[in-house]
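All protein chains of the complex are present and in place, except for one that has been dropped.
Our next item is subunit A:
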């Protein structure tokens, strides 16, 4: 047989394997690790949601749903978006239930891009956008954001990246890994550029509830932006439902219809048990969700203060559940820092360059961890810093 790599498509071959994967293998082989490397809540899904799912299974809800998702879930999503971001989406043709936001992003890029179209991606950011663009035959164009700007996307930097091929802008706020958010004013400052260059915005709002200073604002709520914005959200972070793989996209009926076409032939529908659980989350999940968010906020302050005290300067995160301190003072690269910290002090954090080249010189520390583990990890990182001085 030939080298099987010869059979692979060029676009798949061009994608580098996730930097996180490599690091995951290393962490898995190490004993006694305290991990701040996770990207998910430390809570189990609230019991009333699990219980609703169990009940639906007992009732025999084990079949396909319509491609778009259960009507009652689309209705709940419609109410939810209206009360949180103040934008109305019709359950019938403006909402599509997907297998997590990840699927929604993939569908949107495939539905929108012609080969060679450019996707503007603020970095540092979640790992999926650039590979998603490549798999849809588009070209990812990183748009750097900086700690001095509180990791907000600045209009002058965005403007400098626009070309005639620019088609889609991804807005991943509140941001993983930086904890940056976009205020209403920050978003208003972008509207001119977006409209003038006829961009479609994919607004990934999965951390929207986890905004600690002010209520999350969606760009879709600004005048003239609803039709050119796809709002994507899900249940993973706010409702601690990562493993259920359930999310949705809201937007203009034409784009939602195109995405639904791809979805119906590739996925058919999101799992019905997860959809049933999501209905319960939106109907009755507010109280538990607020408790979890209050708890993240305590630990956000604890970790932010602790990192600065041990000498790793860190922008105060305003959303999501990560701190993103600079490790430039150590002279180490992000990957060397993380590897040595793991081997010497058994603390796992994620190298910043996993989130784009502009993340080099930073590390991501997740504060969805117990208070004891956060404090012990900070002690160990301090020890490590003393050793390498």
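Just so it is clear, a residue touches a chain if its C-beta (ideal position, glycine included) is under 8 Å from a C-beta of that chain, and two chains touch if they have at least 3 such contacts; residues count from 1.
Everything below uses one rule, namely that contacts and distances are computed from a predicted model.
Comparing "ABC-2 type transport system ATP-binding protein", "Succinate dehydrogenase / fumarate reductase flavoprotein subunit", "Transcription regulator AsnC-type" or "Putative nucleoside ABC transporter, permease 1 component" against the UniProt entry of the hidden chain yields the protein name "Transcription regulator AsnC-type".
Only one of the listed residues, A:39, A:180 or A:285, touches the absent chain: A:39. Checked against the full complex, the one of A:50, A:134, A:302 or A:332 touching the unshown chain is A:302. Considering the whole complex, the residue from A:56, A:94 or A:128 that touches the absent chain is A:128. Across the interface with the omitted chain, subunit A contributes residues 18, 20, 23-24, 27-28, 33, 35, 37-40, 42, 126-128, 176, 298-299, 301-302, 305-306, 348, 350, 354, 371, 375.
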